[in-house]
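Removed: one protein chain of the complex. Kept in place: all other protein chains.
Note that the chains are named A and B in the order they appear, and that numbering of residues resets to 1 at the start of each chain.
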Amino acid sequence: MALLEVNNLEVSFGLRSGGVKALRDINFKLDRGERIGVVGESGAGKSVLGFSILNLISNPGSITGGEILFEGKNLSKLSAGELRSVRGNRISMIFQDPMMTLNPVLTVGEQMIECLMAHRKIRKEDARNIALQKLKQVYIPSPETRLDQYPHELSGGMRQRIVIAIGLLMDPDIIIADEPTTALDVTIQAEIMELMLELCERNNVALILITHDLGVVSQVTQRTIVMYAGRIIEQGPTKEIINDAQHPYTQGLMNALPQMAVPGARLNQIRGAMPPLQRIPTGCAFNPRCDYVTETCKHNLPGFTESGSCLVACHMVAEMKREAAQAASLAQEVQS
Amino acid sequence: MSDQTQILETAPDAPSRWHEFKNSHLFHSFTVDRVAQISFGIFILYILLALFAPLLAPFDPYDIAQIDIMNSEIPPSWEAEGEADFWLGTDAQGRDMWSTILYGTRVSLMIGLCAVALQATLGICIGLCAGYFGGRVDSILMRFADVQLSFSTMMVAIVVLAVFQAAFGTELYQQLAMFMLIMVIGIAEWPQYARTIRASVLAEKKKEYIDAARVIGLRSPRIMFRHILPNTLSPILVISTVQVANAIISEASLSFLGLGMPVSEPSLGSLIAGGFEYIFSGSWWITVIPGAVLISLVLVMNLLGDWLRDVLNPKLYKG
Partner (left out) sequence: MNAQSQETLVQLDDIYKKFSISGDFLDQLKFRQGRIVREQEFVHAINGVSLEVKRGEALCVVGESGCGKSTVARTVMGLLNPSQGSVHYDGQRIDNLNDRALMPYRRKMQMIFQNPYASLNPRMTIAQTLQEPVALHNPGWSGQEVRDKVAEVMFSVGIDPSWGERHPHEFSGGQRQRISIARALAVGPEFIVADEPISALDVSIQAQVLNLMMDAQEKHNLTYLFITHDLSVVEHFGTRVAVMYLGSLCELAPTKALFSTPRHPYSQALLSAIPRLDDNRPQHIKLQGEVPTPVNLPPGCVFHGRCPHVNDRCKREIPQLIATDEGGQVACHGVEEGRI
């Protein structure tokens, strides 16, 4: 049995102009110790996905369909008490802005000890020792003094390490990290990502890494989910997706990266922009921006096609493959 | 070129101004807020009554020929001794209360609006300069505002008006009463505006569109009035409603103290003051009716101001 299983998840936001579905038909599984990346542009619904797993969607939004099974239990059906014993305990979350997690008027130590004592029946000294040990795990220099400092006395990178330490505090099974390094500088980002990778591997923790940065995903995760306009459009092993993306959108995202182009030449851009959730086109949501668009794409929602070990939601996968094969054989003929 | 045209994106048709307004947060919250609707209705009613006072009033209270001292202190028409001609009764000089209140509301609103217009002009100019130029200009202007605020409006008004009355005589004072009240109330309260404007200018100044305007080479006055001012209109609107109510109250208080509008050209305040002597002789309506009118006018303005503040506050609603 998978550790976490999301089936047909649907999340809606009741805006004034009528309900808007922020997520639709979300299906994926996460095994123990597996690291999975969720990639997409802003507005694709990737953060909503992270929040909805912990049932943290607040008014006016709500989970309107599907189920989230954690060890077989449906998280969206749990009572508030049962949910609390999962949230922060078995599944913890790391946000983009460390100050969202850290309370500015409490010291780091107070927050960590409070969290421990809320979930476990232990003495304060023991809690402090655990907190200390976790800070050492995230390589914070002189952890004893850090415990008595306030968040504003620490630098951005240090704060994010502390947030990770708090995330690890209860030895969770899953960590959901929502853009954990976006607010940080490149050198710090590299350190934090390496740290998270190491901690997940060592403690056999599963990771859901939500990010827009394909580079980070390729270095940290084993599987990748690509989202567009509230749906999953492609999922599969990270290596396969990075090296040989099947969906035109994923291909476009890869090709748009400056490192994929000849320096100084034009970048391969995807035209247009992602539609707002209120105005998602019929058929495949990507069709107005797609180079391979056909009449079918404009009217019918694509189902998932298996391609290698990837699942791709595109009508044209087979077509594109055939073309690619033809081009390859043609090239071979020309060569010979 | 074909590549260029391909990039051109399509979007749905631009909504018209009216449609945009109908879809706005402001309009939506108005349609669900009953208190705001009622307050707005009453406020509009007041404005209409004041505007059309000469048409609506059965008598002209400024015309001495229409006043008969024999008609004095007639109670409202629903009382036993009331007369049908004067449905709200008459005051001590025999003026029809209904007509006098209509004209009084006109005077009160006039003073309130003009005083606030003066406050706003002064406050906006000073606040914009202080916020935009910053540094020493800001320090000097704001210390000046602090000093001004540390005198209460009433104190300044009483001193100025009393000195004026003593120096130039009651005759001249009565002629210039409205102008003097507008000046005094207008000048005494500008720091309220200046402070609010300065705070929002400081917030707007940090935004990049101001830098962009400077990079284009626009001069400071144009940046201040064309770019910053329109973006600070929400707080101006909010304090304006409250300030009009405050100005009306100030005027009423001054009139009550005998420093406001003369008896021959009464505002709501001077009506209340004039009737106050008769309240113990049983003629309650001369004070109570204009009092109720004044209170409800100020109340609806404050309610509207509260509602606007809640709706336009960017911290509560991000649009």
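Note that in this section a contact is a pair of C-beta atoms (placed from the backbone, for glycine too) under 8 Å apart; a residue touches a chain by one contact, two chains touch by 3 or more.
Keep in mind the model is a prediction, meaning the values are calculated, not measured.
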_Among A:L56, A:L69, A:I122 or A:A256, residue touching the chain not depicted_ = A:A256
*Candidate in contact with the missing chain, chosen from B:S139, B:S152 or B:T170*: B:S139
*Residue in contact with the excluded chain [from A:E144, A:D185 or A:E306]*: A:D185
*asked:* If the hidden chain were put back, which residues of chain B would touch it?
replied: 4, 7-11, 14, 139, 207-209, 211-220, 227, 230-231, 319
*For chain A, the residues touching the chain missing from this view*: 41-42, 155, 157-158, 185-191, 193-194, 212-216, 218-219, 242, 252-254, 256-261, 263-264, 266-271, 273-274
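As a working rule, only the chains that are shown with their structure count from here on.
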_Cα-centroid distance, chain A relative to chain B, in whole angstrom_ = 54
